[in-house]
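I am attaching a structure below and will ask some questions about it afterwards.
Omission of a single protein chain aside, the complex is shown with its protein chains in their original locations.
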Amino acid sequence: MAKTKVGIINVTGYTGVELARLLFQHPQVELASVTGRSAAGQRLGEAFPHLAGIDLTIEAELGDVELVFSAMPHKESAREVIPLLEQGIKVVDISADFRLKDASEYERWYGFSHPAPQLLAQAVYGLTELYRSKVSSAQLVANPGCYPTGAILALAPAAKANLLQPNIIIDSKSGVSGAGRTLNLSTHFSEANEDTAAYALEGHRHLPEIVQELKRLCPEQPPSVTFVPHLIPMTRGILTTCYAPLVSGKIATGKKGETELKQLYLDFYKNEPFVRVVSSPPHTKHTSGNNLCLVYPTIDHRTGRLIVISCLDNLIKGAGGQAIQNMNLMLGLPETTGLQALSVFP
Amino acid sequence: MAKTKVGIINVTGYTGVELARLLFQHPQVELASVTGRSAAGQRLGEAFPHLAGIDLTIEAELGDVELVFSAMPHKESAREVIPLLEQGIKVVDISADFRLKDASEYERWYGFSHPAPQLLAQAVYGLTELYRSKVSSAQLVANPGCYPTGAILALAPAAKANLLQPNIIIDSKSGVSGAGRTLNLSTHFSEANEDTAAYALEGHRHLPEIVQELKRLCPEQPPSVTFVPHLIPMTRGILTTCYAPLVSGKIATGKKGETELKQLYLDFYKNEPFVRVVSSPPHTKHTSGNNLCLVYPTIDHRTGRLIVISCLDNLIKGAGGQAIQNMNLMLGLPETTGLQALSVFP
Amino acid sequence: MAKTKVGIINVTGYTGVELARLLFQHPQVELASVTGRSAAGQRLGEAFPHLAGIDLTIEAELGDVELVFSAMPHKESAREVIPLLEQGIKVVDISADFRLKDASEYERWYGFSHPAPQLLAQAVYGLTELYRSKVSSAQLVANPGCYPTGAILALAPAAKANLLQPNIIIDSKSGVSGAGRTLNLSTHFSEANEDTAAYALEGHRHLPEIVQELKRLCPEQPPSVTFVPHLIPMTRGILTTCYAPLVSGKIATGKKGETELKQLYLDFYKNEPFVRVVSSPPHTKHTSGNNLCLVYPTIDHRTGRLIVISCLDNLIKGAGGQAIQNMNLMLGLPETTGLQALSVFP
Partner (left out) sequence: MAKTKVGIINVTGYTGVELARLLFQHPQVELASVTGRSAAGQRLGEAFPHLAGIDLTIEAELGDVELVFSAMPHKESAREVIPLLEQGIKVVDISADFRLKDASEYERWYGFSHPAPQLLAQAVYGLTELYRSKVSSAQLVANPGCYPTGAILALAPAAKANLLQPNIIIDSKSGVSGAGRTLNLSTHFSEANEDTAAYALEGHRHLPEIVQELKRLCPEQPPSVTFVPHLIPMTRGILTTCYAPLVSGKIATGKKGETELKQLYLDFYKNEPFVRVVSSPPHTKHTSGNNLCLVYPTIDHRTGRLIVISCLDNLIKGAGGQAIQNMNLMLGLPETTGLQALSVFP
């Protein structure tokens, strides 16, 4: 059977090259075309020596493919993707351009007027675990942000079960690759190494995405979320620590409550190939290089607060891996195809 | 004038060697004696090449000194320190053994029965900024833990002003040196590098210390604290992000509230040589190698929550530096003597 | 067709777990049994969460398998492996116990009398690129050390072509995982991070292995090798910089000589799936997570000296990956089976 041809728009960022790496190793699709403006004309393996095994030239224009991943920055991505959709091509958009349902949020958070608000309803938010059936039949999937993937997977079971009081704190720690390949003083080695700091205190763009999804999960008790991301001196990985007061009376107190809580999470994720509920605080290193999200729910007994910690590889489950997970569904392939690598440890 | 002779019990851990480094450079005291069981008999510079400039041998027993720093582990420290106190020697105890006022807390958190509960009342909690005058006249100072120093300095101005509702979340990110020099798989380079994880979810021993001090600061509204420490792949530094709902009506909303809040913090710390209220999220790297604590208070306007971020060098303001700050007061020296180094950047 | 059953003795070190990871993903063999004394009885995924997908318990004794990898320390490995060989089981020994052909070298370098010197002649040195046909028919393969793999692959083409004068300097830079999982102050995070140092100046145990193989490659001009390994603050990767004066008259001077040299290397490795001759100084990061060795030959024109730089992932091409490359040949499988992953970048 001929493999489905797929392409990547803007292969030259970290998400783009990670997609290329994963797609090259995918047994059921063929990476047929990759684009990148500044590097157009270069062999992929020249620009990125670790991809030297891939026989492709970076092009200015996309070739003939059935499904496209857009790794363009927001605003530009919509512009690239809209004509492709009109041609009937399937799209997994890794930018933020189709994640938010309310077009006015783009003005508020991204500072532009959305060029195709009608597509926002049509686009499926590609957090696969929550929207699996919709993804399967979608033409346009909006791949979630790296932070929202970890935060929503951490809180979804409790939110869905209406266990959460609204006062939710989400404290995330991200490796530096999440800041991309564009040069910047804050990601200059000598400044980022041996340093930790919070950023985007005035409101990170991933916040409306987190809020949108938590609201859908518990519409009766809309959450009030504070989200603070931090930059950590490592290349890959996001660890997210979520705090929320538990609604009283829904779950037992003490150790018994902890067991109930864990069971709730185990049940919620029992058929999920890429979410693992674990029994001790997870390490980002245990997801490095694979598509897993580890989730650890527990209770702070002194205060009756829920604490849930999740971690994932920001470039895989937080970007390219989840995009391929969505692609698999969109193409009718088994969801785990090409994504079964174990993490590379240590 | 003859310099005051001081000594270090258990010089061979990271706090011990940091004390030795700082005391050697101190113009008003003489580091006269250092002990360490396993390394007794070795030259200090053999065991620690960076201290080769110090002409001292590690001894089994402490020599003749006027003031002692104990860098022993908890429980053992009390045992060493009690006889010294009886001889009239001044003591800065860097262990936890005299930090908690309620002796029963030692059974609960440290699993031992305190050998001298009567000393707990006498001991001064050495968070210098809060207990300056008591420290000045103390014979026994209990030097605060590294996490409590950052957390309490972050929250003290707001707590004292009764701005905080009780639901306080403290999320700390610590470099690996905080875990000490004892070998452990979790601090083995290949396991800790490129990794981030939370630990002590069941309750870290620094929690009762934080709670004790926050209660003293706002006795009418005792706080309910959740504290989660995380290990970060860097050697030095602690960044602490604190979250608390603001009591409504006490402070303006919007940007105006932020200005009022910052002014409150500036006023609270206006004469403090080692606390700096900053205008953007602080970086641990900016405190590496010095005795500063940087504090950044802000408000999450969407939720009305206070966020305060602090950072410090866990081995200096979080341990040895603060110990010397206390020593300076106990000896009647200017508080900043020997502690004015700028941080080493990058 | 039934998969061949293979096992790992001493799975609990970094080479052991890397073998387990790679074998689990291998399509033609079944990882059927893993042993480890201290962890016997534990589930593999309990001891190593990144291997949770593997359904195996760590055993005290090896089960029924056709081929075994021994990841035991030297001296102990021979003891374990000899009875297996007598039962007709194929063995890839990752320790040093069968690498040296001259039994007296074990006394000199490893301090023990070899228990089965007769096996040294029978064992095939598993640097696959040099001994491919012998490996194919071997029962016992001695998998090369991580340093020798990089150093010999760097120098083999020039040595074979008799281009080298004997004065060879090999300066290697290794990530910390090469020092294993055993706790040690030199691999304690706070000591190894932000540090670089040389070690084993008195003679590293990998030296006799390098010398043995270089002698075989150019028997007429036995090399005089100085080898100095260095520890670098990263987890994976070895970069080796080799220096040797060129025999005059064999190769052109100037740019022309550089071209000839590169061509010689390209020819030597033209059919090698896991050695890539590159055109600029290689980065360890470009081999992280895969079985490649990158080799960059050049000439220092001012001095007429050959410089060859190689790099590889010490746990893959330097250990577990090469072991599987050898296993593939021993089992009659295509050499690249299960080893085609691209490196994980960044």
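All chains are identified by letter, namely A, B and C, in their written order; residue positions are counted from 1 within each chain.
Keep in mind that, in the parts below, contacts are C-beta pairs under 8 Å (C-beta built on N, C-alpha and C of every residue); 3 or more make two chains touch, one makes a residue touch a chain.
Nothing here was measured: the structure is a model prediction, and the numbers come from that model.
Peer 1: Just one of C:L183, C:L201 or C:A252 touches the chain that is missing; which is it?
Peer 2: C:L201
Peer 1: Take the complete complex as the reference. Which residues in subunit C touch the chain that isn't displayed?
Peer 2: So the residues of subunit C touching the missing chain come out as 167, 169, 171, 173, 175, 190-191, 193-199, 201, 203, 224-226, 228, 230, 232-237, 239, 241, 243, 245, 281-285, 288, 298, 300, 302-303, 305, 307, 309, 311, 346.
Peer 1: To test your reading of the contact rule: which positions on subunit A touch the chain that is missing from view?
Peer 2: Residues of subunit A in touch with the missing chain: 14, 176-177, 181, 183-185, 187-190, 192-194, 233-235.
Peer 1: Determine and list the subunit B residues touching the chain excluded from the picture.
Peer 2: Contact residues on subunit B toward the absent chain are 14, 17, 21, 24-25, 48-54, 177, 194, 235-236, 276, 278, 282-283, 285-286, 288-289, 340-346.
Definition applied: only the chains that are shown with their structure count from here on.
Peer 1: Return the chain label for which the distance between chain Cα mean and whole-protein Cα mean is smallest.
Peer 2: A
Peer 1: Quick one: point me to the chain whose Cα centre is farthest from that of subunit C.
Peer 2: Comparing chain centres, B lies farthest from subunit C.
Peer 1: Approximately how many whole Å separate the CA-defined centres of subunit A and subunit B?
Peer 2: The mean C-alpha positions of subunit A and subunit B differ by 38 Å.
Peer 1: Averaged over CA atoms, how far is the centre of subunit B from the centre of subunit C? Could you give it in whole Å?
Peer 2: The separation of the two C-alpha centroids amounts to 46 Å.
Peer 1: Residues of subunit C touching 2+ other chains?
Peer 2: Within subunit C, residues 14, 177, 194, 235 contact more than one other chain.
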